[in-house]
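A single protein chain has been removed from this complex, and every other one stays in its place.
A, B and C label the chains in the order they appear, each numbered from 1.
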């Protein structure tokens, strides 16, 4: 079942090493079929070159594996919580891509320092609070999902398609697994730009709201005028 | 019409991902046919691998589309204003190449710190002032062109084939779209060199005018003696 | 003899340039056959593309060459000392990979700043003390091995599969030569992340022990739950 979605999840996972977001098995992409509420995700610890679409594990939104013999990614429960909390998303990706990981390790949100950022992320890219010792020791992966959702209490996941988990690394999402991955690629590029911009000048400030609005809204939302009309 | 120019514009656009100046659709190259005053430019939001020469949009210098069904780049009006203001140029390119974008986000001109810079750019590479809220909210792309032209009031675009748009990124130009792209590649390299040079020493100063003159003028202008004689 | 092991050592050596850990001949991988106590290692100063499995030198644990006409790596005695001191390891690798070399040249251990580090290295990655003038002038390569072993007096080499040699560069090991190389690749990535994390913030601290335990122990040791069950 879900043959098409499995193919898309496979392709999206293969984008990760191709786009230099991961080495070895350091990342995973999933997608959800909203009709059935079933999630397809990368198996744990399997090399990208060995992945086969038909072998990808399938789980329901309670985390029960309903298909596939391979164990799903150890981050599966985090993905599932995001699908539960953010009904508008269809794909989730987690990597340890270097520039985002650097910001996560430094415990810093990524400020919006230019129009490249504003084209895709509507404001500062948030970072979660640190997990408590208790949250680390019991249900760590579930609590990772919970702390992301807590961070987004007052945020729109469509306007901010990514987050940094403190001391850890980035999670991204999108309407499809493909869009989730392109958001991860772009957040990595923006994290790099922000690092060097901050390093070049002490006086750097986030861009003005009018410029943020202009760039985000000309590419996203109802009045966008970027790209070809596809409707 | 303009078959040859369309091919050149296509090739110049394909140089952008090949030279690592862009990811996804983050850049655009145009060219002008000075006899007819017609401009060929990349369509908006189309992936480089899907571009076809015969489908490239053609516009006149008033911005009216005279050929092609695809919508032109959202930056088209900026390109057109540059062709109007700088009669000596034949190609324009805009990217978010990382090192130039870092300087643009930091709001800093790129000082001339060595002979590599002096070989191609005759002095500090300028940065525009920030646009006002009013200029951002109304006719943003037109005002982007205007602020570049304002920055060049006292400058020769043949001696300074590029600019940083504040908070945004680089624009470059040249006699041909190919030369515009090679100037973009070189400005990116120079932006990188300048970043690390400034980081290595607090005391760095622009090179002396005699060295700037020597290097720029041995490669450019009437008394140049670099390269093969091709006349 | 040791045909299979020689093939594995050849493949592991070829991973070094492929993974951008070395240029020219700047690295070497060895493996030990614990049954016979024989060590297979890269010959000295031979280009990776010219290596042939059947020509790899074989030595016993006293350092006597028992097979092969090519001279073994000048670092051979260091490798042999590690095999003597750490009976649980089966492969050793030495490179001058840039990020690890930077930390080694700075004379600094690599602090554990995030979960990527904790997934593979159980705490700060140690750096040896500097060798004395006497230790440099007499039996330099032997003393390099000795100072690594001294550094690990109170450490478990299975929980810390690598070290920085002061002013020099990294050594890594693993159960197999392949695992030694993947540990070298990962230590290089972690060294890069740590460099940029420290540069981004003055206030950076090692991660909490609970997070270190969680990540290291979910991937390593008896209660790990990462990857597929292969027993």
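The definition used in the following text is that contacts are C-beta pairs under 8 Å (C-beta built on N, C-alpha and C of every residue); 3 or more make two chains touch, one makes a residue touch a chain.
Predicted, not measured: the structure shown is a model, and the values here were computed from it.
Put simply, the missing chain touches B, C once the whole complex is considered.
The chain that is not drawn here is touched, among residues C:18, C:71 or C:205, by C:71. In the complete complex, the hidden chain is touched by one of C:105, C:156 or C:228, namely C:105. Take chain C: the residues that touch the chain left off the picture are 23-24, 26, 43-46, 70-71, 74, 96, 98-99, 101-108, 130-131, 133, 136-137, 140, 167-169, 195, 198-199.
Contact between chain B and the unshown chain involves residues 113-116, 182, 185-186, 189, 192-194, 196-197, 199-201, 204, 207-208, 210-211, 214, 218, 225-229.
By definition in this document, only the chains that are shown with their structure count from here on.
The chains in contact with chain A and with chain C alike: there are none.
Rotation angle for the C-alpha superposition of chain B on chain C: 180 degrees, rounded in steps of 5. With centres taken as mean C-alpha coordinates, the chain found closest to the middle of all protein C-alpha atoms is A. Separating the centre of chain A from that of chain B, both taken as means of CA atoms, is a distance of 33 Å.
Between the CA-based centres of chain B and chain C the separation comes to 47 Å, rounded to the whole angstrom. Residues of chain A in contact with two or more other chains: 199.
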